[in-house]
Structures are given as structure tokens and as C-alpha cells.
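Just one protein chain is left out here, and the rest sit where they should.
In this document, chain identifiers A, B and C correspond to the written order of the chains, with residue numbering beginning at 1 in each.
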Amino acid sequence: MPTSELSRIFANDRLTADVFRLIVHAPEIAAAAAPGQFVMVQVSSSLDPLLRRPFSIHSRGADGSISLLFKVVGRGTELLAKARPGDTLDLLGPFGRGFDLSAAEKPVCLIGGGMGIAPLLFLAQELPDRKHALLGARNRDELAPLAKEFAELGCAVQLATDDGSLGHHGFIPDLLDEVLPDVSQVCTCGPSPMMRGVARKCRAAEVSCQVSLETHMACGMGACLGCAVPGRDGSYVHVCKEGPVFNSEELPWEL
Amino acid sequence: MPTSELSRIFANDRLTADVFRLIVHAPEIAAAAAPGQFVMVQVSSSLDPLLRRPFSIHSRGADGSISLLFKVVGRGTELLAKARPGDTLDLLGPFGRGFDLSAAEKPVCLIGGGMGIAPLLFLAQELPDRKHALLGARNRDELAPLAKEFAELGCAVQLATDDGSLGHHGFIPDLLDEVLPDVSQVCTCGPSPMMRGVARKCRAAEVSCQVSLETHMACGMGACLGCAVPGRDGSYVHVCKEGPVFNSEELPWEL
Amino acid sequence: METLDLRVRIGALELQNPVLTASGTFGYAQEFEPFLNLNRLGGIIVKGISLEPRAGNPPPRIVETACGMLNAIGLENVGVDRFISEKMPYLRTLTAPLIVNILGDSLDDYRELACRLDEVPGISGIEVNISCPNVKKGGVAFGSVPEMAAAVTAAVRGATKLPLIVKLSPNVTDITVMAKAVEAAGADAVSLINTLIGMAINAETRRPRLANIIGGLSGPAVKPIALRMVWQTARAVSIPVIGIGGIGTAEDAVEFLLAGATAVQVGTANFYDPSAAEKIVAGLKEYLQRHNEERISNLIGALDTGGK
Partner (left out) sequence: METLDLRVRIGALELQNPVLTASGTFGYAQEFEPFLNLNRLGGIIVKGISLEPRAGNPPPRIVETACGMLNAIGLENVGVDRFISEKMPYLRTLTAPLIVNILGDSLDDYRELACRLDEVPGISGIEVNISCPNVKKGGVAFGSVPEMAAAVTAAVRGATKLPLIVKLSPNVTDITVMAKAVEAAGADAVSLINTLIGMAINAETRRPRLANIIGGLSGPAVKPIALRMVWQTARAVSIPVIGIGGIGTAEDAVEFLLAGATAVQVGTANFYDPSAAEKIVAGLKEYLQRHNEERISNLIGALDTGGK
């Protein structure tokens, strides 16, 4: 059950030039949250920008906190970057359908690219011991701090960067072949081309693949129908309600 | 000549629960400013609130700074109250016609009520030695810190508060009779009833009276014609251009 | 103060307070259960329903604009059958009156929808969205031609005894002409405004921000236009006017009541503040107390224009 929470900001740390990690005290949302779900954040006390912004829950703390990992890409995230410890943040959530791990027997493989890594850390926190994490980002700066945390949660971590400054120089799907035989479930979040590549390989290997989508949202709770994306057979699915996590087979991706 | 200046905030001190004094480094505006003139302040980096807010120049520092004295009355001033030292503030100014002291032979009497006191401190800074200041406000908290500064600038200060907590219990015009014979010019800014009362007494005593008006402004520079107030004979005068300081005889006040 | 009276009347329908939710911005109500007490509202208006289910427009369907948003949802809805079988069971459990918003491509569509809903228990009123294109008349919106608006109203009126609200489009030269036309055709009330037609472009990609190119503008940005149209309309008709457009606070709601609205609808605000509607009810009570006013109905049309 989602809720509305005026949460106190514990920290808003700049990880790189444009990536921040925000930690807030939101015990009700934290208690209700499952990996893959998101919150709707009010980024301004004024009417401009008007709408809340969706962010995945990046991790959950034992102290009733949750964290968000975000990149500054526009006005809303610029304002969020200015939030300071002690300020309050108006949150709604948790919303959406998270990752479904009921059918995972063998290890799960988490595949994240860029800010798509955000929900996967929470997932790593909640998964049993053995799991893989294939993580990609633009460069070492962005990737290194995150990679460490996945490793600490017991993931077998492999990395890729666009510029080769850390790990494999290239794309994450390249790393997948080696790992696939060992896994029963892939969970991925990141740029669409990456997720398509991953889904294609999973399909070939007959491994179930869950993908987490992003789209523009006005409400986050199924009321505006603004978050539709194409489903199968000319229908639409609503990212905030039927997703953000979908089984890749639910989507009309030309695999 | 007005100018546009991105000025650095030196201080934004809370004087009472809702009155602040903001000090900014604005050397060009400071150099051009005359007492009674005002600046247009951008209170938000977003489009809401959209328009700048007018504030009188409260004082000028030797270091190229100017100060503003403001009360929180709405959204714009609420935002301004949150400005912190080190932030930049986007200012335009100085605008308008300030106090004209060319004809003052005997001492000048400054009469301010509430935030109307703001421009009078700058005027006191610029006036030759002997001058009177009659200042009124809601209570001691609001009035005491200001009264001190007028005294330091050589004013013979008399005070009035609505609640009697400092000085005369009642209205400032009550204090005027005693002072009028000694002055050749009255300069007043504050609530309209106060200014009318002052203007009436000045007229009876044949002492010139200059009043500083407030109204809603969109531009501050004579372009929008939004700041009109009734002048004499059914015409309108524009507060930002012909004012904010008027000779009380220019206004259609039923004296 | 126990004596506060917030009741208002829309035709035969009495509302416990004048705060409704606007169609298309409140889903089928259940989505908002975590955020407010639905039964505290004056009434609930659900997403527009058509005869057949509609898939809606391709994405992107929404874009934020200065103090507002554009939507081109394309009237996606489950269709009247699934509405009755899937949504009504929950909606019937609510005590707040339910008003169903309907839309069609032809007079027949509207008539049949009204017939179908007339039989369904738990529905307190019908709101007719006439901003839709008339497919038989080459796609001209019913809501921009008085005769066509009157024809839709008459068709629905003939098919149901339920209180009938006709929702007007603001994209017209004179909204009072539209209001008078539907009043004469039997509407019990008019609600206004629906969205203003707008557009947004991505300067970098040189493409429209909505797949549908144009969309409907809503939110605080449109409030001044809505308020003016409500004021004009309330002086032109004698049926109740329901004010819509950018209402997010009790102060906004009071402004619409003063302009002549008998009730208000909260739309886009539900998205950024899902408890807005209930907060507005509470805020109206607080306003009445502060102003020593016992009845909310005393505010309706009470704008003091100094005789103008």
C-alpha cells in the first residue's frame, strides 16, 4: 500500500559531477517497499515544475531510510540536487510492480546500465547470497563506487564502461554469454538498447528476463494513463501500474 | 542609469519573526542609487512566481553594497527570506524618482511607518547633519534595531508603536505637530492612512511633503504601465517612473 | 463548529460539499484510496467511458508545461461493459455520489451510453464530454458548435432521468452561447472548462513532444481563463455551473464559488497532490469559519464587483 510521507533528508551526496545519492527517513515507504518499485518526488515547493518525478528505490536502510540514486538531466533533478540534509522531501510511494523472484532457482543476474543500476542495489540487498551483477556506465567515476557496494552484498560483479576506464571496454550484453548458463533469472534496468540486447540473449538461452522501463509519468499511480508504452498486439501497458518491471515477453520488442 | 547586476549576497539577517535585512554586493547599482529609488529583485529561478518584486534601497555601504529591508508577506518574500550568504541575487535598478532635497533649507523630517522605514535610512545617510526621524511600527521588536541606526546617523528620533511597547502609543502623525515648525521638508513612506495624515498636517503648515508610494509592478521601468495610480484630475501617474516619490500635491488626496 | 453547511445542489442531486474530482484525473477512484477518504468528497467523477473500450493514443501522451501539462491520452478507457462489471462493484461501496463521464463519436453513441448507465445502480449522475469529434460531421467537435452540443444534450436527456451535466470546451469564441444551448436542450448543469488545445515541441529533436502533436492543456496555468469563463457563464444561465481548471487549493475553490460556481472539480492537482480534494474540503470549512459564514452556498456568485 503506497503512502504519502514528508521525509527528512539525511544526506544528499554528490558521487560524480552529475550523480547524487539522496538518503531520506521514510519509514512507512521503506517498510512497504519491494525492489523495483519507485517513489514520486515533489522536486519544488512552487507550481513550476508542476509534476512529481519518479525515482527507483535504490536501497533500504535498517533505520527506516531509503536512498535514491539520481542523475541531473533537467530542471527537476537540478532542484533535487540542491536539497540539503535537514530539509524535508515530499514523497509518495512505493508504487508499481517490482521484480518477481518467486521462480528463481539458480542465481539471479542483475544487469544495470547508467542510472538503471539504481533499483538493482535494492534488489541485491533482498536476494539470497549467490548472484551476479553486470554493471555498466560511462566511466570509472560513475561506476566504481556502485560496483563496490554490489560486491559487498555478495554479488559476483563484472563491469563495463563506455570509455574503457574500468572493466570491459564496451557494452554489458557482451559479458552476458559467460554468465547465462549459471542463472535462472535476469533482471535488467538501463537504456533500451542495452535491455533489448539482454532480452535477446535471454530468449535465445531460454532464461527468463525482467526489464524495468522508464517513461514520462504524471501521477505514478494509474490515474492519468499518461505512462502508456506499447504492449503486445497493438495494446498499451502502463509503466506505473503494470510495471515498471515487465517480463520482456510482455513487450513488443523485436527480439 | 539603471543596470542589471548579478549580485552576491553578503548577509540575510532575520531582524524579527518576519522582517529581514539583506545585504548584497551590487557596486554599480550602489554607485548610481539615490535615496527613494528601488530595485527589482528576481525572487525565484523558476517561472513561478514569474515577476520581479520591488524593494526600496535601504542603505548603501562604502564597500559597494546595498541593503534591503523586507517583510515576508507572500510567496516572493518567503523565497527571498531563504536566500543565503554566498548565493547570487539578480537585481535591476536603481529605478524611479527618489526624494528631491534640492529645496530643503531647514532640517528635513523623515517619517516612516512599518516597512516604509526602509528607504528613509538611505535618505538619512545622505542628508546633512540635522534632521528629524519619526518612526512607527507594530512593536518594539520591529522598531528598536532601526531606531538605533537613525540615531547613529544624527537624527533626532521619535518613536511610536501600535502596541505602546516602545515610544508613543499610537500614530506617528500625532508626533508631527511639535516638529513641523523646525522643518522645511517632510519625506514620508508607509501605510497610506499615515501618509495622508502627514500630508494633511504639512499642507496646513505649508511645509512641502514628499510621499513614497507602493503598488503592484510588473517591470519597474515604465514599460508595462501596470503601476498606475490616480493622479490629479482623473489622470494616472506611474509609480515606477514618475514616482515612487511624489510631491503630495501631485496626488488627488482629499487632504 | 458543527453547524457549518457545505451542501450544494446540482439539479436533483444534493452534494455534501462542493468538491468533486475531475474526469480523467482520478482514475476509477480506487487508486486514491491510500491518499484520502473518498467518502469525504462531494462526489467522484470517473474517467470518461465510451461504448467500446479504447486503447488511446501512442506515447508520449503527456508533457509538462509552465505551471501546467498537456495530455493526449486519447480517451483510453475500458468501455462501458467492463466499467460496469469491473469498476462499479468497488465504486458502489462508496457513499460519495458517483458521476460517470461519457463520450462518443455520434449522437447514437451518447444515447446508448446514457441508456446503459441509466439502469446501473449506484450512479448519481452523468457528465457528458462534448469535446470529442463528431465522426459523422467530419470530426468537428460537438463542443464547438451550439447546435451539435444541444443535440447531444437532448439525446442524453431523452435516454436518462439521472442528473445531467454537460461539460463544455473552452476552445470557443463565446462559451456562454454553448452553455445557453445545452441549458435549453435539457442539461441540469454545465461544467467547465475542459482542456485548452495546446502543443509542445522539442527544439533539439524538432519533433512534437506528444505523439498526437496536439493535446489538452490543464493545471494552474489555465486557472485565470477558467475562472473568467465560469464567471461569464454563471451570469448567462440559470442552471448550476461547476467550475474546473487549475484548482489545487481551498483558496482556488473559493474563487470559483465567488465567480458563480455551485461546485468545483479538482483535476491535475490530483496528480501532484493526491489528497488535494480532501484538503480542499477541509480548507473550505476553515474558510467559512474564518469568515463567520455558516453556509457555503452564501459564497456562490458573491463576488463583489462594486456594481459592475
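We adopt the following convention: a contact is a pair of C-beta atoms (placed from the backbone, for glycine too) under 8 Å apart; a residue touches a chain by one contact, two chains touch by 3 or more.
Since the structure is predicted, the reported quantities are computational estimates derived from the model, not experimental observations.
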Please identify which residue in C:I73, C:A221 or C:A276 touches the non-displayed chain.
C:A221
Using the document's definition of touch, tell me which of C:L20, C:A181 or C:L196 contacts the absent chain.
C:L196
Residues in chain C touching the chain absent from view
65-68, 70, 144, 171-174, 196-201, 203, 205-208, 213-214, 217, 219-225, 227-228, 231, 246, 251, 254-255, 258-259, 287, 302-306, 308
Tell me, which residues in chain B touch the chain that this view leaves out?
1-4, 42, 47-52, 92, 215-219, 221-230, 234-236
State which residues belonging to chain A touch the missing partner chain.
47-48
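We adopt the following convention: only the chains that are shown with their structure count from here on.
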By the document's touch definition, which label belongs to this structure's chain graph: line, ring, star, complete, or other?
complete
Chain with Cα centroid nearest the overall Cα mean is chain C
Which integer distance in Å separates the CA centroid of chain A from that of chain C?
36
With chain centres defined as C-alpha means, what is the inter-centre distance between chain B and chain C in Å?
47
What whole-number Å value describes the gap between the mean CA coordinates of chain A and chain B?
54
Can you list the chain C residues in contact with two or more other chains?
66-67, 220
Two or more other chains in contact with one residue: find those residues in chain A.
47-49
